[in-house]
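The complex appears here minus one protein chain, its other protein chains still in place.
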Amino acid sequence: MRVTQEQIQNHNESVAGSHERVFSALAEQIGGQGKDVKKMISQIAAFQVAVPSWALGAGGTRFGRFSIGGEPGTLEEKIEDVGLLHALNRSSGAISLHIPWDIPEDTAAIRRLADEHGLVFDAMNSNTFQDQTGQNCSYKFGSLSHTDAAVRKQAIEHNIEVIRYGEALGSKALTVWLADGSDFPGQQNLRKALGRTRESLEQIYEELPADWRILIEYKPYEPNFYSMVIPDWGTSFLLASKLGEKASTLVDLGHHLPNTNIEQIVATLMMENKLGGFHFNDSKYGDDDLTTGSVKPFQLFLIFNELIEGFKNTIETLTADVAWMIDASHNVKDPLEDLLQSVEAIKTAFAKALLVDRTKLTEAQETNDPALAQEVLQDAFQTDVRPLLREARIQSKGAANPIHLYRDLQVREQLIKERGTQTVATGL
Amino acid sequence: MRVTQEQIQNHNESVAGSHERVFSALAEQIGGQGKDVKKMISQIAAFQVAVPSWALGAGGTRFGRFSIGGEPGTLEEKIEDVGLLHALNRSSGAISLHIPWDIPEDTAAIRRLADEHGLVFDAMNSNTFQDQTGQNCSYKFGSLSHTDAAVRKQAIEHNIEVIRYGEALGSKALTVWLADGSDFPGQQNLRKALGRTRESLEQIYEELPADWRILIEYKPYEPNFYSMVIPDWGTSFLLASKLGEKASTLVDLGHHLPNTNIEQIVATLMMENKLGGFHFNDSKYGDDDLTTGSVKPFQLFLIFNELIEGFKNTIETLTADVAWMIDASHNVKDPLEDLLQSVEAIKTAFAKALLVDRTKLTEAQETNDPALAQEVLQDAFQTDVRPLLREARIQSKGAANPIHLYRDLQVREQLIKERGTQTVATGL
Amino acid sequence: MRVTQEQIQNHNESVAGSHERVFSALAEQIGGQGKDVKKMISQIAAFQVAVPSWALGAGGTRFGRFSIGGEPGTLEEKIEDVGLLHALNRSSGAISLHIPWDIPEDTAAIRRLADEHGLVFDAMNSNTFQDQTGQNCSYKFGSLSHTDAAVRKQAIEHNIEVIRYGEALGSKALTVWLADGSDFPGQQNLRKALGRTRESLEQIYEELPADWRILIEYKPYEPNFYSMVIPDWGTSFLLASKLGEKASTLVDLGHHLPNTNIEQIVATLMMENKLGGFHFNDSKYGDDDLTTGSVKPFQLFLIFNELIEGFKNTIETLTADVAWMIDASHNVKDPLEDLLQSVEAIKTAFAKALLVDRTKLTEAQETNDPALAQEVLQDAFQTDVRPLLREARIQSKGAANPIHLYRDLQVREQLIKERGTQTVATGL
Partner (left out) sequence: MRVTQEQIQNHNESVAGSHERVFSALAEQIGGQGKDVKKMISQIAAFQVAVPSWALGAGGTRFGRFSIGGEPGTLEEKIEDVGLLHALNRSSGAISLHIPWDIPEDTAAIRRLADEHGLVFDAMNSNTFQDQTGQNCSYKFGSLSHTDAAVRKQAIEHNIEVIRYGEALGSKALTVWLADGSDFPGQQNLRKALGRTRESLEQIYEELPADWRILIEYKPYEPNFYSMVIPDWGTSFLLASKLGEKASTLVDLGHHLPNTNIEQIVATLMMENKLGGFHFNDSKYGDDDLTTGSVKPFQLFLIFNELIEGFKNTIETLTADVAWMIDASHNVKDPLEDLLQSVEAIKTAFAKALLVDRTKLTEAQETNDPALAQEVLQDAFQTDVRPLLREARIQSKGAANPIHLYRDLQVREQLIKERGTQTVATGL
């Protein structure tokens, strides 16, 4: 199913009056504070967040999974779904694939299809945490860190295969998330496991095309519950430093111990030129994979505040420098609605961070005036930036209010009609 | 030092034009959503948050304390400081005293002074976590839970004495925060310690005047680091249930284990008619005692969302039913600025919660539509309610922007001139 | 497959010499401290821990599952597996069933089979967190707390059905673990959901036979990641109190927020006569479901220290008063080995707690001497009690070293031969 420009046009016209009223009031307000509203809108419009192919179906937990209906069963259908999101919000112009769930049979055709929808291929994801039918070695006890060289070889070759698929599709990055680790004290020789991981990554790194990057994700626990081979940013950074310039760290917001100051990690990585990308989601307890911004919107704003600060001379190239991806799992929401809400929350945080009066913030910092610093941040955070996002979407020919239109058009009902209630998208 | 109505008037006039512009735009917007703006403003204006006497000086940590200068050295000066805050924001019309730090010598004179500043006396606080000079028994190993009956008797009598002071001042509640607990496994018989605490509280309860309430605070750790006698809401609730109708639970936002869903505790306590009051503050790690709303403003909004939901028929009587107090410790900010920021954040959360479309939220809940529920909450949370708070303050003869005026009037500098740089307010 | 008494006998004879040497040295040592070694051994021998039917196959995570081979495919095979464990350790004389995974077709035959293995049926477990094929209503948005009365009715009837199966098998308790909750702020009306849960439980309670108990489990998160309807002991206690005497709280060691003092919860529940039972496991991060005692053996000891303290006049009736069950999920170990290790760790903690010098501990507590209290606890904890457990097993006709014998007999290889590599036990 596709959303037509006419449908979007009609929707936008229906809200044009009220939008223009609140938008111009806001534009006047923040323009009065010296902000270049036009530039902000173009920055907001340019900001794109990749959608992972595995977030298009209902997610589950180890206790069960409840199907949503109309889930995409093929790579083509996944691209259609992301295309649909992008048509609505003009902010999801990239898809992140997962091998072997998304092996393209005819890469040229797949690229054409993506192109039709205005989509590019973001970072490719390998999978060495599950056994596939017919696989020689099992990943039960690890992959790149495994004690058995044959398992490591299989995992290395899989990653190289993923790079090859990515090259054919025009992707420029490989994301490696390792589930490797141990469930019990003593199960694994911690140092040797890390050493083997490093050697395996070096072999993958050697196969990386010149213009590619490798993003190394970290996670403190799950699916291993005593140790993970790459548990924290420090270990990822250590590995990325040893690998070389094309290697950097990927920050998944849900992959931290309780109370971690994530924005400080982001700042430190930027300082060391090793911030490779993000997996956006939100969480209250662990890797809960909830809608981005649904639980801790202020933390998200603080992360973007560090990003804007770190990149401040080059906001325009933000999209190129860092991989922006969602990584969530939608257990109880319609996945497409969830993704629309995630993208909206990410861009809200981005827009609010753009609003921060950096001159005044720097002044507060230099004079050690925390009360003033708080006033400056709150001035931005409390501002209602939804009219800016709406304006950016309208100018980009997206829908003023994507979720309203999605519901008005009964997209899910259409997808169920097309695909049935029993399809299950590959994923978690 | 006092802020005059003329100073406030001048300040308000200077921002009148810009305020009216944004306020009327906002009023139109939310009025268009069916909200009674006038009523909201009167509800916001009526909402008062008590200031604790011990938050008026610089706080410290076990590693040290850095004086701010101009700190109030007497009860009279503390009342003046709260009076000053209240003159500025018209939202801090109550002071919460702490005995023995604030023993009034002439209660009549103290009441008159408070009255002059438009202040009433909120819940009284006892202190059995420190030894005072000349005290017979030591609280080193507990107070109401102590193994020695003599120590318990001293602590019980102290609490009764606090009630007597409170009666003289017109207070209507006693807050009991117990530091009692143990630092090491085995140090304390956990059941007996809880039993003794219950018996001690019963004796205090018997002395409670008919129109008084006793608020039982809980805390999982600090200053004891293995167990606290009242570690969680369940234990406080258990004790309050056994004591009787005048006893209820006090929720200090910083007194929870990592990741606790505080708003759910609030909802459950309301359901059982045992929500007695709040100690507002914010924190990232433990009982950090930071400015309310500075770290988790969305959580604060969700707490108020539950409060409004629970009390929805009686928002007008909210102030009477529940004790609203700040409990924070200002290590690096000017305490008065910090308190202004805390009150602002609390009322911001309150106003946003008032904005929630309850009909639509109920509909989303009844139809199990979490994406819609999120839209409803975000519609309220993203709205910039600062113009509403400003309008409520202006109508109440407070300052449009309290912190700006506070700085323009150089209040701290005046206080230092009056009181010197070396005064140390009693407190932590 | 069964282990014969002869095999056990042979095994025990092979270690008899070395065992007797270390056992008599230990017996002399603790006998010299005034302990009645013979009584301790009979208490240790009498202590039985129920094995859950769902822990006999390989567990998994949401990221995947790796089969172990030889897993039991039927209820009969599950009983055989527990029987095998019990033959080895003489400490697992009960099985806890889960409906609908273990619906007995011929209850009389099942009872006979269990009886043959020396097993009784411990608490029955209902399942309203997954949808079964052919079920009318979905539990996607809850069961006993659901907004829709039809769903609640289905869940209530399921629980009553579980009671009926349990009656037929001679069980005496129903464990209710509710996965109900919400993933997003606003999704659920927290108070109404708790109210509906209470009403549903009341209907189940009414159907409880006179000599039955209902155990109400709590859990802070997972599979819902914003709120759980029964998140903590306080809420479970609240419900159990309202239901009546037959209702009490079940403590699953893995169902707590970080840093919770679980032994204090145990002490408080005992004091209020509401400690119903345990689900034993271990964890480092969340509900990791690892082998009991593999991560926090000292915490386990402290829990048993409270149990012995609370029950000190009636250690003999411990088994009758409280339900002792394992609830774990074995992702990387042979489940039977894992269960043997869990039971060993539980009984180790029990034996060490029996060793605590209670007179001296009480003295340390009454005189507020934490250093002495620590010496007393460490004296017990540091003692190597393995010879006591071995002796108790040998006297009960179990194996001196169950895991050694299990491996020597190549039990898993036998089970795989009998049942194949592809069987999948029902469970998580």
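A, B and C are the chain letters, set down in written order, and residue numbers restart from 1 in every chain.
In this section, contacts are C-beta pairs under 8 Å (C-beta built on N, C-alpha and C of every residue); 3 or more make two chains touch, one makes a residue touch a chain.
Bear in mind that the values here come from a model prediction, so they are computed numbers and not experimental data.
Novice: Given the contact definition stated above, which residue among B:140, B:397 or B:417 touches the chain not shown here?
Specialist: Of the candidates B:140, B:397 or B:417, B:140 is in touch with the missing chain.
Novice: Any idea which of A:217, A:263 or A:287 touches the chain not displayed?
Specialist: A:263
Novice: One chain is left out of this view; which of A:223, A:310, A:335 or A:402 touches it in the full complex?
Specialist: Missing-chain contact among the listed residues: A:310.
Novice: Pick out which of B:13, B:28, B:106 or B:131 touches the chain that's been left out of the picture.
Specialist: B:131
Novice: Decide which residue listed in C:107, C:241 or C:383 touches the omitted chain of the complex.
Specialist: The missing chain is touched by C:383.
Novice: Specify the residue from the set A:9, A:33, A:132 or A:147 that touches the hidden chain.
Specialist: A:147
Novice: Touching the missing chain, which residues of subunit A?
Specialist: Residues 140-141, 147, 182-192, 194-195, 220-221, 226-227, 231-235, 237-238, 257-261, 263-264, 267-268, 270-272, 298, 302, 305-306, 309-310, 361-362, 364-368, 370, 373-374, 376-377 of subunit A touch the chain absent from view.
Novice: Footprint of the hidden chain on subunit C, which residues?
Specialist: 18, 21-22, 25, 28-29, 32, 258-259, 261, 284-285, 291, 294-298, 332-334, 337-338, 341, 348, 368, 370-371, 374-375, 381-386, 403
Novice: Can you list where subunit B touches the absent chain?
Specialist: 59-64, 66, 129-131, 138, 140-141, 179, 183-185, 187, 220-223, 225-226, 258, 283-286, 288-291, 294-295, 329, 331-333, 428
By our rule, only the chains that are shown with their structure count from here on.
Novice: Tell me, please, which chain's centre (mean of its C-alpha atoms) is farthest from the centre of subunit B?
Specialist: C
Novice: Just the chain pair, please, that has the highest number of C-beta contacts.
Specialist: Comparing chain pairs, contacts are most numerous for B-C.
Novice: How many angstrom between the C-alpha centroids of subunit C and subunit B?
Specialist: Taking the average C-alpha coordinate of subunit B and of subunit C, the gap between them is 43 Å.
Novice: What are the residue numbers in subunit B that touch two or more other chains?
Specialist: Only 258-259, 261, 298, 368, 370, 374 qualify.
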